[in-house]
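What you see is part of a larger complex, with each chain still in position.
Chain nomenclature is as follows: A, B and C, assigned in order of appearance, with residue numbering initiated at 1 for each chain independently.
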Amino acid sequence: ERDKYENNDVAGVVTGLAWTSVGGDILFIESILSKGKGNLSITGNLGKVMKESATIAMEYIKANASQLGINPDVFDKYNVHIHVPEGATPKDGPSAGITMLTSLVSLFTQKKVKKSLAMTGEITLRGKVLPVGGIKEKILAAKRARIKEILLCADNKKDVEEIKPDYLKGLTFHYVNDMSQVLDLALTNEKVKNAKTL
Amino acid sequence: ERDKYENNDVAGVVTGLAWTSVGGDILFIESILSKGKGNLSITGNLGKVMKESATIAMEYIKANASQLGINPDVFDKYNVHIHVPEGATPKDGPSAGITMLTSLVSLFTQKKVKKSLAMTGEITLRGKVLPVGGIKEKILAAKRARIKEILLCADNKKDVEEIKPDYLKGLTFHYVNDMSQVLDLALTNEKVKNAKTL
Amino acid sequence: ERDKYENNDVAGVVTGLAWTSVGGDILFIESILSKGKGNLSITGNLGKVMKESATIAMEYIKANASQLGINPDVFDKYNVHIHVPEGATPKDGPSAGITMLTSLVSLFTQKKVKKSLAMTGEITLRGKVLPVGGIKEKILAAKRARIKEILLCADNKKDVEEIKPDYLKGLTFHYVNDMSQVLDLALTNEKVKNAKTL
């Protein structure tokens, strides 16, 4: 079985919940920095809407850098590359938005992501998190992958409440309205090992 | 129910009325600034004509900066990102024009948008507002979303007058001919909290 | 009824005659200047050939700047945006050429366009105006829109002569061979109010 939660040792790697042509699944959002001039590149066989999520996350972070504790000079001195394995599977939709946001803030702050956590939700420029579809399938996939905590939009609570309680055993749910709540819940205050000095 | 009017605390967020494949709906135009070189990026699963509305609004504002009380240096020092949630819904057409114009002027002046207001109308470079379609469906959607005031092109008055008066209870209509009237009606003179100094 | 001739108070706004999927119609060519580096952007749901007309008009003006009384430095210091409302209607073909030419020369000279005038005709780089199709439908549309004078290629005279004289009452026709005749007839020597100093 290939899709299991992995450790949180590396900055910029966050676990998302997706609904692809093969049903519910977990996916990883990975991002890295290299010396450069501020370019953003995106790979992973992504459709237009999912690529837009990466742009929205990046622009949101640039516009709110000081509140997020990020030195804005970093944006001009590094290139960012976001990848979503597995390349053979086409992926689309806005639901990876909060996962991408968390990945990029972890990258720019070099903070560890919370352990055994997965998330799904659309992001907006006004800082609000929007609900997404496929909640039941995504949660079952999360369980199979040994996820312990799940972060969702508050408006998705009703979707969780429709699921047979037995299926939810061992899972803790966090419901959020705002992107700042996502970051509070998902990022620890601990730096990753060998954190880069940006 | 996910589509409700939201507060007006953030600059650059304006409520529009749209007619998508699922009928009348409200939508939010969101825009933000980040340090940059004057690039305009646009997301939200938009078609060609709706993207053109963003370009027209931006160019109109640049050409009329002094009348609008905007320091033109701002255009070279910041990037603008416009997003229209929800990413999963394809959107197109010229009717978000006045909403995008209002969003960008709010962004560049950091002025609060009027409360509980929604709008729909096409913009032109000569400053005139043009009528749009789907008025009945848009107005019913506005009511469901607890909008109180609606801003329309004067040429759309006849479409409103064809709607059963009962449906219009609790709604105030503003009819405009020119883009300057849109901005007079839609923007307050109050700055948003934590207004950016541009 | 939405398509009526409008006043000529603004530089860069010229009335054209078009033949779209809904028949003969008038349309407005609008153009504006903003501080920039000489970029040309074009909106209005235009097809490839109509966009080419804008490029041809612009290049013709640049190549003949001194004869047209335009300081060529202007081309490097401003961006030009050309828009053709209404965005919901796809438009194509070369017949807006002389309208675009007149719009841009009005813009760069800040000269008023002649009142109640509409036009249709293809432009060339050698300065000659070419005839276009749909003359009858265009003329009837012009009349409905309260146009008083119509500017056409001399080779379109035969198309006008085939129309029942009754339909032409109240219309004056100007036939031209060259683009310089278009500008002589269409532009006044008066500057628009609040003319920009370029």
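Everything that follows uses one rule, which is that contacts are C-beta pairs under 8 Å (C-beta built on N, C-alpha and C of every residue); 3 or more make two chains touch, one makes a residue touch a chain.
Please read these numbers as outputs of a predicted model, since none were measured by experiment.
Assembly remark, whole complex in this entry with 3 chains visible in place, copy number of the identical chain is 6.
Here is the rule we go by: only the chains that are shown with their structure count from here on.
If you draw each protein chain as a dot and join the dots that touch, you get a simple line with two loose ends.
Mean C-alpha positions place subunit A and subunit B at a centre distance of 30 Å. A straight line joining the Cα centres of subunit A and subunit C is 51 Å long. Taken residue by residue, subunit C touches two or more other chains at no position, since every residue touches fewer.
Residues 2, 6, 10, 12-13, 28, 30-36, 41, 43-45, 79, 81, 83, 85-88 of subunit C are the ones touching subunit B in the complex. Considering their complex, residues 48-49, 52-53, 55-56, 59-60, 62-63, 65, 72, 75, 93-94, 97, 122, 124-128, 130-133, 155 of subunit A touch subunit B.
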